[in-house]
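Every protein chain of the complex appears in place save one, which is left out.
Chain nomenclature is as follows: A, B and C, assigned in order of appearance, with residue numbering initiated at 1 for each chain independently.
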Amino acid sequence: MRTGRVEAFSDGVLAILITIMVLELPKPDGPTWAAIRSDLPVLLAYVLSFVYIGIYWNNHHHMFQAVRRVSGGVLWANLHLLFWISLVPFVTDWITEVLNEQRPAGEPPELTVPLVAYGAVLFAAGVAYFILQTTLIRAEGRDSALAAAVGRDLKGKLSAPLYLLGILLSIVNPLLGVAVYVLVAILWVIPDRRVERQLAHRAEHADADRA
Amino acid sequence: MRTGRVEAFSDGVLAILITIMVLELPKPDGPTWAAIRSDLPVLLAYVLSFVYIGIYWNNHHHMFQAVRRVSGGVLWANLHLLFWISLVPFVTDWITEVLNEQRPAGEPPELTVPLVAYGAVLFAAGVAYFILQTTLIRAEGRDSALAAAVGRDLKGKLSAPLYLLGILLSIVNPLLGVAVYVLVAILWVIPDRRVERQLAHRAEHADADRA
Amino acid sequence: MRTGRVEAFSDGVLAILITIMVLELPKPDGPTWAAIRSDLPVLLAYVLSFVYIGIYWNNHHHMFQAVRRVSGGVLWANLHLLFWISLVPFVTDWITEVLNEQRPAGEPPELTVPLVAYGAVLFAAGVAYFILQTTLIRAEGRDSALAAAVGRDLKGKLSAPLYLLGILLSIVNPLLGVAVYVLVAILWVIPDRRVERQLAHRAEHADADRA
Partner (left out) sequence: MRTGRVEAFSDGVLAILITIMVLELPKPDGPTWAAIRSDLPVLLAYVLSFVYIGIYWNNHHHMFQAVRRVSGGVLWANLHLLFWISLVPFVTDWITEVLNEQRPAGEPPELTVPLVAYGAVLFAAGVAYFILQTTLIRAEGRDSALAAAVGRDLKGKLSAPLYLLGILLSIVNPLLGVAVYVLVAILWVIPDRRVERQLAHRAEHADADRA
């Protein structure tokens, strides 16, 4: 089986997921600037989820560039990844709903549980991505272009613990959780080479220190 | 006519169907863990329908791999299949709505009719898939790669009676109906070769016993 | 410019249009068979619109099969066609809403205006299709494969007056209008050769009678 249709189907699903969130964005509450201002947190949640789905599309695209054939197992590993990403709009909309709820003046929105769920979905998507990567490498061989391209994959290895940190911090203080999720997104958007080099450099130092 | 555009259009429709269900998922009723817990049956219904549409995409993908040309009849047989699959989100949302209805404490949701409808849609999609397969084989020829690839197709032949069983059991007890629908999905997700071999093995034994 | 991306974009838009209608299908009013029965007219409206968008995808697919290059004018003629087809879900939802309105027992739904709008959208889409065809033939040349493939195009020429007839009859009696819209759809779904031959045969007879 060639990769063409798996890519086309994944592109379709990711294109829909990245855009349907806009359907659920609550319209500003009246035609005033104040209404837009109070809609701002909701718009920022949309931006973050848009960036996360964009990151997954980017990584998916990069990974399949190095793939020549897909097996039945790859199809299911890919659907498994798409399933978790499909829950990103769901948890984003939940956050949106909590942000928009009427509450007594001065009281902050109760974001702990939705933010933990957000982190859990990101974590599960990260694990699903790792499973897909492993399935692909097993099919392509340990000395394939893909195995070489994945290499150390420091970002991938850092993401999972950072999502867990985000979940924990969301319980302490929602804003800290959001900060971690934003940080991971920035980490992925920054061009690969520089970050990878820096992280590799630090990792070497750490190895050296340990030795 | 080449198959490219039929595949692209089918990919588009299936990608939309598998993802729009998430739009109708009711957001948890408040930012609490209890709200997520009571949303769980709805999420499981989503998972099941996601898996079913994934199965159809998988099978569609496999089947067209062996097809070289499409006729006008194939286009309509394909649209007919997509029509029935397009009703999967509809019946899933109906189940969701019944699950979310307010009801006296302790009283179970009235799932019989929606579950019968769910099974009927799956059954009709199965029949439509069979019609598409037959139309394709007629166009490709009895000694084509497709005809060979379809072969005995034990799963395909088992699915239809199992859906009917699911419909009947839904009338007796909704949970039994759900169990059958879950079973058929698992049957399709398990890698082909092992199941096929096992089933073929059993079928041979049965044949031998009858002889 | 090659045709690949115009086809891909049109496939995307048509795939979305054919499936989003299911999002607006009102769920049956309670988990009973009676609820499904009273949802039936709505489901039939969905089927009709699904078939119409399927017909447009089919014809679009056939037409572009014979096209080798596209100009800027073709891109806009194509978007113009997609615009009118995008209104099919809109008028279908309107019909759905009128069908679902509470009304005194025994009183029929007031379908005249929505059905006239439905016919008007189909008529406009038919005209837009004709404009696209003409733009393509002008670009490809009068002796091109496309010009030959279009040929007499009896169905295309019959559709426009039949839509107008449907609009007129909708004013007299909504059911007659629906009958005409169903008839045109059936005309397009029936395999081309037989109908075309029959119609060509009759046209020749009519020509002979006139002479």
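Rule of thumb we're sticking to: contacts are C-beta pairs under 8 Å (C-beta built on N, C-alpha and C of every residue); 3 or more make two chains touch, one makes a residue touch a chain.
This structure is a prediction, so every number in the text was calculated from the model and none was measured.
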Which residue of A:28, A:72 or A:156 touches the chain not shown here: A:28
Identified contact with the non-displayed chain, of C:8, C:131, C:147 or C:164: C:8
Touch criterion as defined above, residue of C:35, C:79, C:154 or C:190 at the omitted chain: C:79
Touch residues of chain A, complete complex, unshown partner: 7-8, 11-12, 14-16, 18-20, 22-23, 25, 27-28, 31-33, 35-36, 47, 50, 54, 57-58, 61-62, 65, 189, 191-192
Touch list for chain C against the chain that is not drawn: 1, 5-6, 8-9, 12-13, 15-17, 20, 23-24, 72-73, 75-76, 79, 82-83, 86-87, 89-90, 93-94, 97-98, 109-114, 117
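Simple rule for what comes next: only the chains that are shown with their structure count from here on.
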Distance-maximising chain from chain C - centres being C-alpha averages: A
Relative orientation of copies chain B and chain C, as a Cα rotation angle in degrees, nearest 5: 90
Whole-Å separation of chain centres (CA-atom averages), chain B against chain C: 29
Centre-to-centre distance between chain C and chain A (centres being mean Cα positions), rounded to whole Å: 41
Interface hub residues of chain A, defined as touching at least two other chains: 12
